[in-house]
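Only one protein chain is missing from this complex, and each of the others stays in its spot.
And then subunit A:
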Amino acid sequence: MLATSAVRGTPLRAAARNIVRKTTTRAASSSSSEAASSPFYLTAGASAATVATIGSIAWYYHVYGRDVFAMTPAEEGLHPTQYPWEHAKWTKTFDHAALRRGFQVYREVCAACHSLTRIPYRALVGTMMTVDEAKALAEENEYDTEPNDEGEIEKRPGKLSDYIPAPYKNDEAARAANNGALPPDLSLMVKARHGGCNYIFSLLTGYPEEPPAGATVQSGLNFNPYFPGTGIAMARVLYDGLVEYEDGTPATTSQMAKDVVEFLNWTAEPEMDDRKKMGIKVLIIGTALLALSGWVKRYKWSPLKNRKIVYNPPVGRRSPPRP
């Protein structure tokens, strides 16, 4: 490399100097009076076009203006606070003890009104319960059997493959029992709401002692700043010491809310632990392949990169003198 550059160096530099000299001379030769004497109508036309552009933009904003926000902050709802969820970090899994506690909170508190129809009992096995516990839980409920010989449908105790039963027969029954408001299914609620875990945690713990002064709350509704419109049919349900955790964790309102939100995140994304693991594997294999391709490229190109091209000018002839 050094040799080639040394060989090539002198003529190149000479050529460069030559070019520079030419351009400077040409610039010097072109008269400056020519640039100054550009016709007046060109300048005026360009200026007028510029003014027209700016003016039309200004006129557009004058007519249509900025976006109009029809929603008041109260109708929008208070944006939930960002909480430092441990399971949301890239290399972290769910805390399965918290999942177990959260499921307990769901069963004892939320399940009175909210269904969890997409979760079968078998999904609980290995994530927060043992087989026997899940079986015992499933057997507490009755499910329809296949029609028997006489076409009758009987009841049987639940199995692991059954789904967690809903508290109401259908949406209409749920509405009728809850003053017209439908308690939504919670299976995918973390994915379904803007703000996800933060929103649900804030909603559960954000009921103020009393609504701020002047705020109107319809009868049958409760004030919650995080719910769009601030009037929510669900009253505050989590109070300190409402459930009793089997692992002795103090069951404060925030603790229960945190656990149940983590549980609901699991119901929405039961694949999260595996997904993160798979992501790390993809990164490892991807970087390994990238590194490999880099080295292979180096290997394959080495003959090209290492070749040396030398020009030996024939001896004895001289180039014609420059003008």
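FYI, a residue touches a chain if its C-beta (ideal position, glycine included) is under 8 Å from a C-beta of that chain, and two chains touch if they have at least 3 such contacts; residues count from 1.
Basically, contacts and distances are computed from a predicted model.
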item: Per UniProt record, name of the chain withheld from view ["Rab5 GDP/GTP exchange factor", "DNA-directed RNA polymerases I and III subunit rpac1", "Cytochrome b-c1 complex subunit 6, mitochondrial" or "E1 ubiquitin-activating protein uba2"]; value: "Cytochrome b-c1 complex subunit 6, mitochondrial"
item: Contacting the left-out chain in the complete assembly, out of A:176, A:192, A:235 or A:280; value: A:280
item: Selected residue (touches chain absent from view) among A:183, A:196 or A:225; value: A:225
item: Touch list for subunit A against the chain that is not drawn; value: 72-74, 78-79, 81-84, 89, 91-92, 98, 125-126, 130-133, 202, 205-206, 208, 212-216, 225, 230, 240-241, 244, 248-255, 258, 276-277, 280-281, 284
